[in-house]
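This report refers to the structure that appears directly beneath it.
Here the complex is missing a single protein chain, while all its other protein chains stay put.
Which chain is which? They are A, B and C, in the order written, and residues in each are numbered from 1.
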Amino acid sequence: MVKRVSVVGAAGYSGAELVRILAAHPRVEVASLFGSPGSKGCAFEAVHPALGGRSGPAVVPFDEAALRASSPDAVFLATPNETSASLVPSLLEAGLLVIDVSGAFRLKDAALYQAWYGFQHPSPQLLPRAVYGLTELCGEELDRARLVANPGCYPTSILLALRPLLPILEEGMPVVAVSASGVSGAGKRADLAYSFCEVAGSYKAYGVGVHRHEPEIRQALGLPAGSPFAFVPHLLPVARGILSTIHVSFRTRVSPDEVAGRWERAYAGRPFVRVLPPGRLPELKDVVGTPRAHLGSAPLDGGRRAVLVSAIDNLLKGAASQAVQNFNRASGFAEEEGLS
Amino acid sequence: MVKRVSVVGAAGYSGAELVRILAAHPRVEVASLFGSPGSKGCAFEAVHPALGGRSGPAVVPFDEAALRASSPDAVFLATPNETSASLVPSLLEAGLLVIDVSGAFRLKDAALYQAWYGFQHPSPQLLPRAVYGLTELCGEELDRARLVANPGCYPTSILLALRPLLPILEEGMPVVAVSASGVSGAGKRADLAYSFCEVAGSYKAYGVGVHRHEPEIRQALGLPAGSPFAFVPHLLPVARGILSTIHVSFRTRVSPDEVAGRWERAYAGRPFVRVLPPGRLPELKDVVGTPRAHLGSAPLDGGRRAVLVSAIDNLLKGAASQAVQNFNRASGFAEEEGLS
Amino acid sequence: MVKRVSVVGAAGYSGAELVRILAAHPRVEVASLFGSPGSKGCAFEAVHPALGGRSGPAVVPFDEAALRASSPDAVFLATPNETSASLVPSLLEAGLLVIDVSGAFRLKDAALYQAWYGFQHPSPQLLPRAVYGLTELCGEELDRARLVANPGCYPTSILLALRPLLPILEEGMPVVAVSASGVSGAGKRADLAYSFCEVAGSYKAYGVGVHRHEPEIRQALGLPAGSPFAFVPHLLPVARGILSTIHVSFRTRVSPDEVAGRWERAYAGRPFVRVLPPGRLPELKDVVGTPRAHLGSAPLDGGRRAVLVSAIDNLLKGAASQAVQNFNRASGFAEEEGLS
Partner (left out) sequence: MVKRVSVVGAAGYSGAELVRILAAHPRVEVASLFGSPGSKGCAFEAVHPALGGRSGPAVVPFDEAALRASSPDAVFLATPNETSASLVPSLLEAGLLVIDVSGAFRLKDAALYQAWYGFQHPSPQLLPRAVYGLTELCGEELDRARLVANPGCYPTSILLALRPLLPILEEGMPVVAVSASGVSGAGKRADLAYSFCEVAGSYKAYGVGVHRHEPEIRQALGLPAGSPFAFVPHLLPVARGILSTIHVSFRTRVSPDEVAGRWERAYAGRPFVRVLPPGRLPELKDVVGTPRAHLGSAPLDGGRRAVLVSAIDNLLKGAASQAVQNFNRASGFAEEEGLS
């Protein structure tokens, strides 16, 4: 069985990775491709270098009627947050499976959208229905999902490392997640702050305490607002990739082997999370261009504390390839279909 | 009054910065330049691009007799740790002021050298005499110093941010220093791990729990071995610069203004530490190529915790320019002579 | 039908790309993987990030008996020039198809090896039998080849642009090929000249008049030794890719459309050469990571002269993917098998 899929926002960095993956997916037929509302189109083969020589539908300016006329079974939204928020209701009503790569349906508490995203959520009634698609940590709800809120790139890297260890963390001690992201995380746009001359050779922290991924991480960890958690994003002078370095305190002494064991059990049989052997820590170059997360840890203080390190490609496991994992699951396909 | 100075290890990255600064220093005459023992020489103008067109002594293979024959008042050692450890005693005996950029005299406890540096210190009796030259935190002992142990690059960045805040930190809560350094920190050497193809586009943590700068930082903070401190160095794909991101917990709520105020008081009148206005965090590009440290902070959790950010050029404030600050002080010159 | 293949030199940059491609090739079974003689081995999944999670034979130190015992039909040599030169005779005698990625069998005149490569060729009798595998410019001899000399990366980029235009070039006027290569072209090795700090932010010409690819290009163009041709390689601060900018003079006025037309006719039906529409010139980022060459031109002087621009990934079309094109042809498979 083949599913027909459409992508909205196909010309951005995440959108282009989606199109590249979907074009080679053995159980997908690309029905139609659209720019984000307001953006221009381009030829199919211009979307991504890897598409050179292949044929497929051109990226055209967004038009919901044209989208429906192309008869997709599923739609991927790689669109700005407010755009996704406004497009999703009618797409769901039309019976389509929606995989939203934006943040528009990730938070369960509608009030947080005003505080962190700066807009009042237009469809709060849909928030409970959205499945938060951190694939490896989802249960059967993902198999039945009609609306998947694809996780943010930073949350994906942090949650994959932290979630399996929550039961052994010491309460009251701060969890400190220091993350560094490549520039593509800011999207494909003209902005002096992301120009080559401003970024090359530099490095900085930004958005401390105000980054939209913070409430998303807190929600997924089940942390109350006041618990001692810190998320400190940084801008790396690389195009792609996120590496998160997370300091945790344990209730008891915990060896690197035990950390690795908990990860191994949590991700047994999952194709896209790799636990490095104790003694090795992830490097960005080993995950960039792949759909995988790499996890490793180093003990501190005889094992009472540890540094967890998690690396992903922000455009793949942090966006497009995880979206396809989620699409696969919600479509009844194997999770790795089209991704390995 | 002019001082004659020699540099040993003049062709490495830190050594070249030393030569560049000293060649333009109004109260310095360059007496002689040597490679590290075992390394080759080069013409004066080949040491550093900025020396093009200037004249001075060639860098010649190390020879202690030639060094003494050049009649220096002071010697800068930009040499490997063991080399410095073995050279210093006779240089001191000869009455020279020694500024050692290596780690050979930074630790007070000789036993730590075997554990962290892998060699038995040949001159433990000199360790108490060495002044740990984090210039802004030194007192009058620096003015009388004959042997200055120039601090490591990571420790400089971390200690400048942390030391003035020690009195208000909550005991028992972890201080987490996540630092990222440019590749020049590894020195000028042929090593696959630092080749362009392995480093460009990548990023990684390394040396967690085993980095030689950790006991140096602990010593300067006055931390007992078991206290909850973490130092997590990373390798940045840039040539120069260190940015440290430090998570701290306070005893009470502390505003960014109060953090800035403590820093301002600690560094009042010091030319090379700049406290950014609350709301701004340091960026690497603003300190690279300068002798300055930039400090900034962001509050967490209503001020109960904070992120401190500190940025320096690892080859300047983290090595060569701080060495010259120390030389200036020990020579009775103004701290900023030749540096602004 | 499936062919069993072995790779020698599997852990270098070109070798790793070969393994990545061959591991996913639908008509290939990887028989065995070896390091270059003298180099160490590694696990299969450590060869290339994209192999994470797949299984295959480990890379083991080279051993010709083990190679034969693995019963390959074909062997790829991603080894140093002299190593290839010495390995090939017995591999051919054993009846294996040999695809040599080194320069050891590219030149027809054995005397040139002493002059340009610095060694006397040990098997000059094999040079006439080697097919120079610039795939798109080969005829039926490639289909019957038992020894393929895979072209150099610079020659591939330059010859693809120049060869179809030779009939219209003005004789006696210089052809000037200015090429720029990423650092991976120098191989995976510890060398100060290719360290991050020496390369990042820099750019230089090198090897003018002495680069080994010059006699290869001259031979493939059919140029006598004295004809006015210049090849000027440069080192780019990027990991991968080659872009060649070639100045030519025509006998008559030639429009960009006519240039494109000649290229289109020369490469009609060939999947991995893309002629850009007149007005567009190739960019490195559009070919890196792909097996394709992009060609474009800009007219000068009303069409009497022109600039030709050609871009490839030096490790793919300039090495590994072209080697697989050649393997496919010599194995009776479609040229693009396993590559698109």
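Methods note: a residue touches a chain if its C-beta (ideal position, glycine included) is under 8 Å from a C-beta of that chain, and two chains touch if they have at least 3 such contacts.
Computed from a prediction, not measured in an experiment: that's the story for all the values here.
J.: Of the residues C:46, C:173 or C:190, I need the one that contacts the missing chain.
T.: C:173
J.: Have a look at B:106, B:292, B:305 or B:329 and name the one touching the chain we're not showing.
T.: The single option touching the absent chain is B:292.
J.: Among A:150, A:184, A:249 or A:290, which one is in touch with the chain left out?
T.: Considering all chains, including the one not shown, the answer is A:184.
J.: Touching the hidden chain in the complete assembly: which of C:40, C:253 or C:285 does that?
T.: C:285
J.: So which of C:239, C:260 or C:293 would be touching the chain we can't see?
T.: Selected residue, touching the omitted chain: C:239.
J.: Considering the whole complex rather than only what is displayed, give the residues of subunit A touching the chain that is not shown.
T.: The list for subunit A reads 13, 182-184, 188-192, 194-201, 237-239.
J.: Counting contacts across the full complex, list the positions on subunit B that touch the omitted chain.
T.: 49-50, 52-54, 201, 271-272, 274, 285-290, 292, 294, 340
J.: In the complete complex, the non-displayed chain touches which residues of subunit C?
T.: On the side of subunit C, residues 173-174, 176, 178, 180, 198, 200-206, 208-209, 226, 228, 230, 232, 234, 236-241, 243, 245, 247, 249, 281-285, 288, 298-301, 304-305, 307, 309 touch the unshown chain.
Definition applied: only the chains that are shown with their structure count from here on.
J.: Tell me which chain's centre, taken as the mean of its C-alpha atoms, is farthest from subunit C.
T.: Farthest chain from subunit C, going by C-alpha centroids: B.
J.: Based only on mean CA positions, could you tell me how far subunit A sits from subunit C in angstrom?
T.: Each chain reduced to its C-alpha mean, subunit A and subunit C end up 37 Å apart.
J.: Using mean C-alpha positions as chain centres, tell me how far subunit B is from subunit C in Å, no decimals.
T.: 46
J.: Using the average of all C-alpha atoms in each chain as its centre, how far is it in Å between subunit A and subunit B?
T.: Taking the mean C-alpha position of each chain, the two centres sit 39 Å apart.
J.: Specify, in ascending order, the residues of subunit B that touch 2 or more different other chains.
T.: 200-201, 237-239
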